[in-house]
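With one protein chain held back, the other chains of the complex are shown just where they sit.
This part shows chain A:
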Amino acid sequence: MASTGEPDRKRRHFSSISPSEAAAAVKKQPFFWPSSEDKLDTAVLQFQNLKLSQKLEAQQVECSILEDKLSQIKEKQLPYNSSLKTVHKSWEKLTASVESCSVRVSDSSSGAHRFVNKEDGSSPAVKNDFINRLLETGATESSSSNICSNQMEENGVNTSSQMTQTLYNLVAATEDLRCLKDELYPTVLRTNLGKDLCGQLALSELESEIKSFRGDLDDVLVKFKSLSRELQSHRDADAKVRVDLKRIRGELEDEVVELQQCNGDLSALRAERDATAGAFFPVLSLGNKLATSDRERDKQRDLQDMETVLKELTVLASGRLQQLKNLHEERTKMLGKMSNLQNKSKSVRCISSSQACLSLKDQLEKSKEAVFQYMALLEKLQVEKDSIVWKEREINIKNELGDVSRKTSAVTDSRMASLDSEIQKQLDEKMRIKTRLGNISRERGRKEIFADMKALISSFPEEMSSMRSQLNNYKETAGGIHSLRADVQSLSGVLCRKTKEYEALQLRSADYASQLGDLNATVCDLKNSHEELKLFLDMYKRESTDARDIAEAKEQEYRAWAHVQSLKSSLDEQNLELRVKAANEAEAVSQQMLAAAEAEIADLRQKMDDCKRDVAKHSDILKSKHEEHGTYLSEIQTIGSAYEDIVPQNQQLLLQVTERDDYNIKLFLEGITSRQMQDTLLIDKYIMDKDIQQGSAYASFLSKKSSRIEDQLRFCTDQFQKLAEDKYQKSVSLENLQKKRADIGNGLEQARSRLEESHSKVEQSRLDYGALELELEIERFNRRRIEEEMEIAKKKVSRLRSLIEGSSAIQKLRQELSEFKEILKCKACNDRPKEVVITKCYHLFCNPCVQKLTGTRQKKCPTCSASFGPNDIKPIYI
């Protein structure tokens, strides 16, 4: 292909060099036509080389990618390895458990020693192998997959051998179980027959063994399940890995093809180059020859290097391929092993689900139930025993408590005795004090003196009161004297007043007399003046000779004056007379008054004399009384002195009395304190008594309880005995029943004979039966007749009933009608039928109601209170 493709390529390359490039080349070197072809070739070769080198690089990159992928795959393999490890571990556990099971089986059953020995010998070896294998896998995982695969293979072989061994062990275990079952069956039978204790023990042992067996079996099953799951997961992982491998292989093949192509190209290029070297070197121009040869050499070297690199790469690729193949083989082997394991597990499961096993399980369950029953019985008995023991302990504790309370009661008794003695002492003291009090009361003489003194002291106030009454009398008389004195004073006052009045009257009379004297003097003066005037007149009469008119006038004047004077004098005289008369009358009056006053004075003097006399009398009486008073005072003084004498004595006596009283009080207080002490002691005693009573009551209660508990114990023991007796009785009754059975057998024979007799009777009765059947036929005939009649009657009844039902239907219809009428009635007034509709809400009412509503302010539907207008009302015809 390379040879055939070479010229084509060449041509293609040539043609592929664009015409423009060719033109450029032509333009660049127009003068070297022959060498331009070579140059073009070299350029083409260089171009090809470049391309190849690029390809190589791309391949290298691809190689590196592939390596990365491989490493990734390896990494992916790592978790699988770990899971494989876990699988191995679980296998190990499984084998160990199977071994332990087999060991137990061997221990329990005497007939399976050889298997155990085998297993004992094999199991450690298996373990070691497992561990070694695991270690090896862990170590070789990193180094190389080739070795790993080999070892894995070995391990697979080992595991298969181990599997077979474990399976053998399992089979052996099942066989052992079967043997055990064979052994168990008779033992169970024996236990059923009723050997209590041995049977129980054996059963309990068997039960424990069975439990362990069952647990182990369950574990094995669970492990099998987990293993199968793990196998499944492994298988999935393997499938994935296989797919990956396929993909990688395809890629590798592609790469190999590419590499081959590259090789072909390279060889072609080499051939070309050789051709060019052979053909064109001499033709080449001298200037470019050396340079081109150097370049060629370089190229050749590069090519050689590249070839070597390519070879190495191919070697590597082949190695990788080999490794991948190895891995694939390993995978297939592993898969095979896994299928083997699965088959084995299936077989084990089949064994476990075999009929023998199931039957064994059933038997085991039955025996277990029996064992449970016995266990329950035993537990009950143990519980009873425990309760009895506990009660005994309680009783012991209570007895101890009773002892303690008894001790305390004894202590309290002793205390009570001591308190009693104290009380006795206190009583003695009290008695002593009482006797002393009696002695003190016996001293009677002093008391008599006291009484006398008291009488004396009591008599003093009486005397004093009498004296006081006398003194009061005297004081009253003195008060009388004082009143008399007051009268005297009032009288003297009256007298003074009267004398003063007298003096005043005298003074008035003197005044009047002086007035009279003055009047007389004035009268005399007037007379004198009158005489003088007369003299003057005479004188004037002698002188008035010249003028008679004047004289006459003067005479007239004089006459007038005289008239006036006369009138005046007459007036004066009249006045004087009047005055004199008044003065005379006043004088008379005053003289009369004087006389009266003198008479009054005389009376008053007489009264004064009387009063003085009275005063003298009373003063005499007073004096006498004073004298009496003095005597009384002296008496009182004497009595007071006597009293004063008596008072200290009395005080002394009182002091003595107070001392006695204090002593008495002390004694009384002592008595009270002693009484209080007695009371407290009595209270203590009472409390102690109560405590004792309580203690005794508690002791009695405890003793009662103990007795009760003892009774219970006895009752329990009795019950136990009774149960034993019952058991005995039941065994006896069993015997009796057997006897009875024998009796019944005898009775059966008798009954058989009776049966035969009855058979004969039956035959007789059969004959009777025939006769009765005839009668029955007749009866049946009659019955049919009656039934026909009954049917006729029933028809009649049904007809009548239908009539009645018709009436009830009418009633129903009426009811419905009323209901419908109700529906058709207006809801508002409940009276009229519905006539109109409110189109807003489609509620129906009667026309009057709606008209009323439309009359109101708020037009609302009565049912839904939706507001509506007058246009919303429409009549409706139902």
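Assume a residue touches a chain if its C-beta (ideal position, glycine included) is under 8 Å from a C-beta of that chain, and two chains touch if they have at least 3 such contacts; residues count from 1.
Please note the rule applied: contacts and distances are computed from a predicted model.
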- prompt: With one chain of the assembly withheld, which option in "Ubiquitin-conjugating enzyme E2 1", "Urease accessory protein UreD", "Pyruvate dehydrogenase E1 component subunit beta" or "N(6)-L-threonylcarbamoyladenine synthase" matches that chain's UniProt protein name?
  reply: "Ubiquitin-conjugating enzyme E2 1"
- request: Check the options A:Ile395, A:Cys849 or A:Ile873 and report the residue that touches the missing chain.
  value: A:Cys849
Statement: Touching the hidden chain, out of A:Cys350, A:Ala510 or A:Cys829, is A:Cys829
Task: Identify the residue among A:Gly264, A:Gly640, A:Gly671 or A:Pro862 that touches the chain left out of the display.
output: A:Pro862
Query: Residues on chain A that touch the omitted chain in the whole complex?
result: 827-831, 849, 852-853, 856, 860, 862-863, 865
